[in-house]
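See structure below.
With one protein chain held back, the other chains of the complex are shown just where they sit.
Order of writing sets the chain letters: A, B, C and D. Residues in each chain are counted from 1.
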Amino acid sequence: MLELDNITVRFGGLTAVDNVSLRAGSDDVLGLVGPNGAGKTTLFNAISGLVRPAGGAIRFGGTNVVRAPMFRRARLGIGRTFQIPQPLHGLTVRENLVVAQRFGAAGWTGTVDERRIAEVLEFTGLADKAERDAATGLALTELKALEVAKALATNPRLLLLDEVLAGLETAAKRRFMEMLKDLHARFGVGIVIIEHDIETIATLCRRVAVLNFGRLIADGTPDAVFRDPEVMRSYVGGGHG
Amino acid sequence: MSLIDAALVIGGIALAWALLGNLGGMVSFGHSAFVGVGGYVSALLTARAGLPVPAGLLLGGVGAVLAAVVMLPVLRLRGPYFALAILAYAHIFRILATEWTSVTGGAAGVSGVPPLPVIAGIDFGGKTGAYFVILTIVCVFAWIYARVSASHYGLALRAMHDSEDATQVLGVNSTLLKAAMLLLSAFMTGVVGAFNAHYIGFLEPDYAFAGLWVTLPIVAAIFGGYRTIGGPLLGAIVVYLLDQLVFKSLISSGHQLILGALLVVMIVFSPRGLLPLLTRRRERDA
Amino acid sequence: EEFTVGAELPLTGSLARVGAGMQEGIMVAAEVFNRTNGKHRMKIATVDDESSPAKAIAAVEKLASDGAVAITGGYGSNNIAPASDAANKLGLVYITSGGVDENLVTAGRKHFFRINNTAGYEKAALGLFADMKVKSVSIVHSTKDATSSLAQSVQKALAAKGVKVTSHAFDPAMTDFKPVINKIRLQDRPDAVFMVGYENDYVGILRAARVLKPQVKAMVGVWSLATPKMAAEFPDLMPNVYGTALLPFPAKFTSADGRAFADTYKALYKKEPDYLGQFGYVQSMLLFEAIARAADKGTIRKGGIAEELRRTDRETLIGRVQFGANGDNVNFSHRMGQHQGKNIVIVWPPQHATGKMAYPAVPW
Amino acid sequence: MVEVDALRAGYGAINVLWDVSMQFAEGRLTTIIGPNGAGKTTLLRALMGLVPVGAGAIRLAGRNIAGTPTWRMADAGIAMVPEGRMIFRDMTVEENLIMGAFARAHRPHVKERLASSYEMFPRLAERRRQLAGSLSGGEAQMVAMARALMADPRILVVDEPSLGLAPIVVAELFGILARLKAEGRTIVLVEQNTAQAVGVADHVYLMQGGRVVLSQAATDVRLEELHALYFAR
Partner (left out) sequence: MLDLILQALYSGLLAGGSYALIALGLAVVFGTMRVINLAHGELVLLAAYAGYTVESRLGWSPVAAIPLAIAVVCLAAACVYGVVSRIRADREINSLIATFGIGVILTNTILLVWSADVRSTSSAWLQEAVVMGPLYGMRGELAFFGVSLALMGALWWWLAKSWYGRAVRAVASNRDAAQLMGIPPGRTELVSFLVAGVLAACAGVALYSVGVIQPALGAALTVKAFIITVLAGVGSIPGVLLGAVLLGVAEALTVTLASSALQELAGMGLFLLVLFVLPNGLFGASRRRG
C-alpha cells in the first residue's frame, strides 16, 4: 500500500534521511527503530507531507503522493501522530475528534459519524475527558492518547505512530498494544510504529526496519534484526541480547 | 443619527475583521484596503458608469474580493508577518489610487458619488434610510458569521490558529479555508466601504485607505470582545458614541487619550471584551 | 441678540495644526465683533472633526442641532466637501478658507462660500516667476490633493509661457529629500525650485538643498512658509526663501481692522498672528457681519445670511472680497513674501510690495 | 534533606495531589513510580514552584520553601529535568547548555562542564550549533538532561529521563544516574521504566490517584508485587 522509493531528506548540509526504500502493506505492523536522530520522525514527516524530500517517490495505493499536500494524503488514508503531541488548540477533546472525522474521513463535505467518535474515545480511554480543553487540560500521556485518537478518527488505512507508547505505564502500554492489534485485525489498518522499547516492538511487530544516520540498515523479522551486529552496536547497546 | 450610522459602519468593518481574526486566526492591519477598494469600485461604477447604487454596493464587495485574491500569497505568512504584509498591500492600493489619475481622479478623489436611492418613497440616502440600510447589511453579515462559526468549518478554522500542521494532517485543507475566510471578510468590508462612500458622497485616496479604517474597528472589536459575534458591533457603538459624545466634550483636542486609556484598562482587566464581561455579570447575579 | 455660530474644525488628527490656527482666527473675530458691534453677539460653538469626513458631517449636524445659524471653519477639501454638503442640506451657510479644490465650488452648493482658491495662489506664484524672469522651474510637490492640483496648474501655466518645467511629486511620508534635490541639481538645473507642500516638507526640502547646494537662483514655496514662525525656528534654512504671505513681518497693520485683529490676537494668544489666523478671522468676520445684517432684516431663517454674504464687497486683510454665484471669492489673489533677515518682505504684487526682492538669492 | 508534608496541589479547579508526604534523603536516589495521571509530574512541578501549592509544606533542610519562586531554586542547588523537553527552542544546543549554568556561582565553570556534557552525550557535540528547536525527540531529551547537570546540582529532580531515548542511551543514562548518586547528590527520579528505576534507587514511592500508596526501601521492593498494585485500581 505504501511504497517509498529512494527517499532522501536534507536540512541544509545534513542528510536526515538517506536514500530509503521501504514498503508497508495493509497487513503489516512494521516497527521503525533506530538511534536518536536517525531520521525516523523525518521519514514520517516526508510520508505525511510536512517536509518535501529532496528526491525519491512516495506511492500510496498506487498513486505518487510526493507532491500532494498534507490534507490530501490524510484523506487518502495516511493517519499520523506527532512525537511531541499537537492537540488542536482551543478545542475540547471531542471537538478534536470531530474535526478529524469531518475533514479527514468524510472529506470536504459530509456528516460526522458520532458513533465512530464515541468508539474512538472509548478505545483510547479518553471518554471521561471528552469535554476537557485539549491543549491545557491534559497530562502528557493523555495527550499521546489524544494523538492516536485523532489519527483514528480520520478512518486511516495506514497509521504512522511516532512513539505513542513511550512513557506509558506497563499496564496502559499493554492495553494500548491490544488495541493496536485489534485495529489491525479488525479494520485491516496497516501500522508503522516508531518505538524505542525493544520488547514492545518485538511483541507487536512482525517486521522491523532499522534506520541509522538516515540510512536503512536492516529490514526483517524482529528476531533477525535485533541479532544483526550493526544494529546491536549502533542501537541496542551491549546491555541487551 | 449620523453618529449611529458612522458607528455601524465601523461595526460592520469590525465584524468582518473579527471574522478573520477570530475564525481565521489572522490579525489584519490592512482592512483599509478593502474599505478603499470597495468604496472606489462602487463610487466609480455608479458615478462614472451610471450603475444603480445597490448594484454598486455589491460590486464594491466583489471588487474587494478581487483585491483579496491578489493578496492570497499572504496566507503563507502568519501572525505579525501576515498582519504587516496585508498592511503593505493597503498602502500599495492607496498609492495606486493616488497615481492612477485617469481612473481614480488621483489625489483629488471622486466627488459627486451618488447617494443611496429613493425607493418606494423611502429616501435611503437620508439619515434614517441609510440607518436601515447599514443595519440590514450588518445584520446579514452577523448572521453569515454565526452560521460559519457554528459549522464544522468554524471548528476547523479555530483549530488552525496554533496548530496548522496538526489540522492539515487530519485532512483539513487549511489554505483553502483561510482563503475563503479572507475573501469573505474582504467582501463584507468592501460592501461596508461602498456604503460609506455613498453615504459620505466623496472619496479620496487618503480617506478611503486611511489607517483609521482598521484601527477603529480593531479597537471596537477588541473592546466588545472579538471572539463573539455581537462583541464587535456592541464595541463599535459603545466606543464610537462614548468617544464622540462624552470624551470629546471632556477634552476637545486629544480626547482619544481617554479612548486609549480605556482600551488599555480593558485589555488588562477584561481581555475578552465588554460583552463577555456583561454576560458573566448576569450569570453571577442569576 | 446672541447668535450661535458653529466652528467645525480639525483639532486632532493630521490637520490638527492648521485647524488650531484657523480656530484662533475665528475666536479673535468673535472677540472683535462682540466688542465693536453693540447690537449683536456671536457665540462660537466648536466641534472637532478629527480630520475625518464622517466626523465632519456629524460635527455639522451636531452644531445645527445645537442651534448654530451658520458654520465657519473646515480644513481639507475632502472634509469640507461632505461637511458643506451636510450644511447645505440643513440650509446652513458654510464659509471656509481651508480648501482650494475646484470641485468645492462647482458642485452647486448654494450655501457654500470660500475666500481663497487655487487660482489665487497660482496668480501669485506665476506673477513672482514672471517678475524674476526665470527660464526654468523645478516643481517639487506633495501628492496630496491641494498641493498636486496647484502644482499641476502652475506647471501648465508656466509651460504655456515657454518656461521649461520639470515636476517631482513626492509621497507625504517622504522624509529624505536628498535624492530628489540631487536630481534637480544634476539633471534639471533650473533657475528656481517651486515647492508645494507643508511645513515639514519645506524643512526637509530646504535642508536637503542646503546640503547639496543646487545651482538655483531662488527657492519658492506657497502656504505656511513665509511666516515669522518658520524664520524663528529655522533661521539657517529660511533666508531668501519665498512663500505666499498676506502681510509683511514685522506686521504693519495699517487698517483699523488689521490693528483690531492683531491686538486682539496678541492679547488672546500671546504670540504673533499667522496667516491661518488671518484667514479664519476674515472668513468669520464676513460671516458675522452678514448674520448681523440678516438679523436686522429679519431674514436669518429665510436664507438671509447667504444673501447678505453674496452682497459682500469689502476690503479685508486678504484684500477685497466679493463672492461669485458659486460662492468663490472672485478677487482672491495671494501675495508673495520673502524671508529677508528676520523679516518677511512682501515682494509681489508690486502695488503691495514693502521691499525689493533679493534675486538671485538662496538660503545657503 | 527534602521533605514533602501533606502536600495538595493541582491545576485551577482540578486538585491532583491529595496530602502527599515524602522524604528525599540526602545523597540518596529516591524514585517515584506510578501509573499515568497519578500526579508524579504534578508533584515535581509543585516542588519546583511551577505549580502553586494549595496546602501543606515543602521543607528543604527544615525550612519551608513552598511558595518560593521557581527561579530561586537554582540558587538553592536544585535542578530539574522537566518532562516534555522544555528546552529553549530558539537557542542553539550549546546555548541551552550554557543557560544551565546561569546562577552566578557556576558561570566560571562553564567551559569544563560543557566538555563533560559533550563527553556524556556525544550526539550533542555533533549538534552543538544547531537550533534546539530542530532537534529530534531523543536529542532534545539529552539536552534537557545535560542542561540540568551544568548547574552541578546538589539536588537533582528528574522527570522521565529515558522517554524517547534509544536503548543504548537509556543504559548510559542509568549509568550516569548511578554515578551522580555515588558523587553524593540527592536525586528524585520519576520513571516508567520500573525495573531499571528500582535498580538504581535507594527508596521507592508508589503513587496512585494523587496519593502515596507505598513507601519502601528499594531492596525490599519486589517488582511483581509492585505491578500487582498497579492493577489494583
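Definition applied: contacts are C-beta pairs under 8 Å (C-beta built on N, C-alpha and C of every residue); 3 or more make two chains touch, one makes a residue touch a chain.
Everything quoted here is computed from the prediction, not taken from an experiment.
J.: Can you list the shown chains that the omitted chain is in contact with?
T.: A, B, C, D
J.: Write down which of C:Phe170, C:Phe288 or C:Phe332 is the residue touching the left-out chain.
T.: Counting the whole complex, the residue in contact with the absent chain is C:Phe170.
J.: Where the complex has a chain not shown, which of D:Gly34, D:Pro82 or D:Gly138 is the residue touching it?
T.: Only one of D:Gly34, D:Pro82 or D:Gly138 touches the chain omitted from view, namely D:Pro82.
J.: Using the touch definition from the top, which of C:Lys123, C:Arg207, C:Arg293 or C:His334 touches the missing chain?
T.: Counting the whole complex, the residue in contact with the absent chain is C:Arg207.
J.: With the full complex in mind, choose from D:Ile98, D:Ile187 or D:Leu206 the residue touching the hidden chain.
T.: From the options D:Ile98, D:Ile187 or D:Leu206, the contact with the absent chain belongs to D:Ile98.
J.: Where the complex has a chain not shown, which of C:Glu1, C:Glu233 or C:Glu315 is the residue touching it?
T.: C:Glu233
J.: For chain C, which residues reach the chain that was dropped from this view?
T.: Residues of chain C in touch with the missing chain: 12-14, 16-17, 20, 143, 168-171, 173-176, 178-180, 182-183, 186-187, 198-200, 203-204, 207, 210-213, 229, 233-236.
J.: When the complex is taken as a whole, what residues of chain B touch the one chain not shown?
T.: Residues of chain B in contact with the hidden chain: 21, 27, 73, 76-77, 79-81, 83-85, 87-89, 91-92, 95, 98-99, 165, 211, 215, 218-219, 222, 251, 253-257, 259-264, 267-268, 271-272.
J.: On chain D, what residues meet the omitted chain?
T.: On the side of chain D, residues 48-50, 69-75, 79-80, 82, 86-91, 95, 98-100, 102-103, 107, 131, 133-135, 147, 151 touch the unshown chain.
Basically, only the chains that are shown with their structure count from here on.
J.: Using mean Cα positions as chain centres, tell me which chain lies farthest from chain B.
T.: Relative to chain B, the chain with the farthest C-alpha centre is D.
J.: Would you kindly tell me how far, in whole Å, the mean C-alpha position of chain D lies from that of chain C?
T.: Roughly 76 Å, centre to centre.
J.: Averaging only over C-alpha atoms, locate the centres of chain A and chain B and give their separation in whole Å.
T.: A distance of 43 Å separates the two centres.
J.: Chain B to chain C: how many Å between their CA centres?
T.: 35
J.: By the touch rule stated above, which residues of chain A touch at least two different other chains?
T.: none
J.: Chain contact topology under the given definition, line, ring, star, complete or other?
T.: line
J.: Which of the chains touch, listed as pairs?
T.: Result for touching pairs of chains: A-B, A-D, B-C.
J.: Residues of chain B touching chain A in their complex?
T.: 152, 155-156, 158-159, 161-163, 165-175
J.: Where on chain D does chain A make contact in their complex?
T.: 11, 14, 34-37, 41, 83-85, 123, 127, 134-139, 141-142, 160, 163-172, 192, 194, 227, 230-231
J.: Could you pull out which chain A residues touch chain B in their complex?
T.: Listed in rising order, the residues of chain A that touch chain B are 48-50, 69-75, 79-80, 82, 86-91, 95-96, 98-100, 102-105, 107-108, 112, 135, 150, 153-154.
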